[in-house]
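After this line comes subunit A, so read on.
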Amino acid sequence: MARKIKGPQMIVANRLLDGRVVFMKADGTWSAVAGDAAVAADEAGVEALEVLAQKSADENYVLSIEVIDATERDGKPFPAHMKFAMQAKGPSVRPDLGYQVSPAWEQTDL
Partner candidate 1 sequence: MALVNLTGIQAGDFTVLAEDQTPAEGATVAVPLSRLRDEGDDFFKVAGPVGAVLATDTNYTDLAPLMNKLAFVVIDFPAFGDGRGFSLAVRLRKDLGFKGEIRATGPVIPDQALFLLRAGFDTVEVSDAREAAFKAALKRFDTFYQTDYTGQVSLAHARHGKNQERKAS
Partner candidate 2 sequence: MYAYDKYDHALVNSRVAEFRDQVERRVKGELTEEEFRPLRLMNGLYLQLHAYMLRVAVPYGTLSADQMRTLAHIARKYDKGYGHFTTRQNIQYNWPKLSDTPDILQELADVEMHAIQTSGNCIRNVTTDQFAGATADEIADPRPYAELIRQWSSFHPEFSFLPRKFKIAITGADIDRAAVKWHDIGLVVKKNDAGEVGFEVLVGGGMGRTPVIAKTIRDFLPEKDLLSYLEAILRVYNEQGRRDNKYKARIKILVDALGADEYARQTEEEWQKIKDLPIDFPAEEAARIKAFFAPPPLQVLEDNVPAVDELAKKNFIFGAWLKNNTNQHKVPGHVNVTISLKPHGGIPGDATAEQMELVAALADEYSQGELRISHEQNLILPHVAKKDLPAIWTDLDEAGLGIPNAGLLTDMIACPGLDYCSLANARSIPLAQELGKRFDDFKRLQDIGPLKIKISGCINSCGHHHAGHIGILGVDRKGEENYQLLLGGSGAEDASKAAILGPGFDENGVIDAIEKVVAVYLGERTDGEEFLATYRRVGPDVFKEAVYGTR
C-alpha cells in the first residue's frame, strides 16, 4: 500500500506485557529511548519499517503500533508531535516516573 508521506517517519508502540512505550530500531528490535529509533525518509522505507513492526505485533510483543512524524533533537530522532513527545519523555508533571528515566528497563523480567 503505497502512500504519501510528509516527512521522516518513525515507529512507536507499547509492549504487550507491561504497556511501556517502545520505539523500533532498524533491526526490528525495540528501545525505550526515542533516539534509538529507525527513521525512514521515503515511502518504501516506511513500508519496510511497518512490515518489521507488524512482525513484532504478530509475535505478541507489541501493540498499538503508530507510524509518526519524526524530527531531530540533539542530533537524534525524536517524535515531532506533542502527544508522541510525551510518550518519549514520560508525563510532564512527573518527570521522575517515566520508564524512560529508568536505565534498567532492559533488565526487567517479563
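In picking the candidates, the idea was that all candidates are chains of the complex that A comes from, given by their letters.
Note that contacts are C-beta pairs under 8 Å (C-beta built on N, C-alpha and C of every residue); 3 or more make two chains touch, one makes a residue touch a chain; residues count from 1.
Bear in mind that the values here come from a model prediction, so they are computed numbers and not experimental data.
Trainee: Consider subunit A on its own, then decide which of 1 or 2 touches it in this complex.
Mentor: 2
Trainee: Tell me, which parts of subunit A touch candidate 2 in their complex?
Mentor: Per the touch definition, subunit A meets candidate 2 at residues 14, 16-21, 57, 60, 63-64, 81-83, 86-87, 90-94, 97-99, 110.
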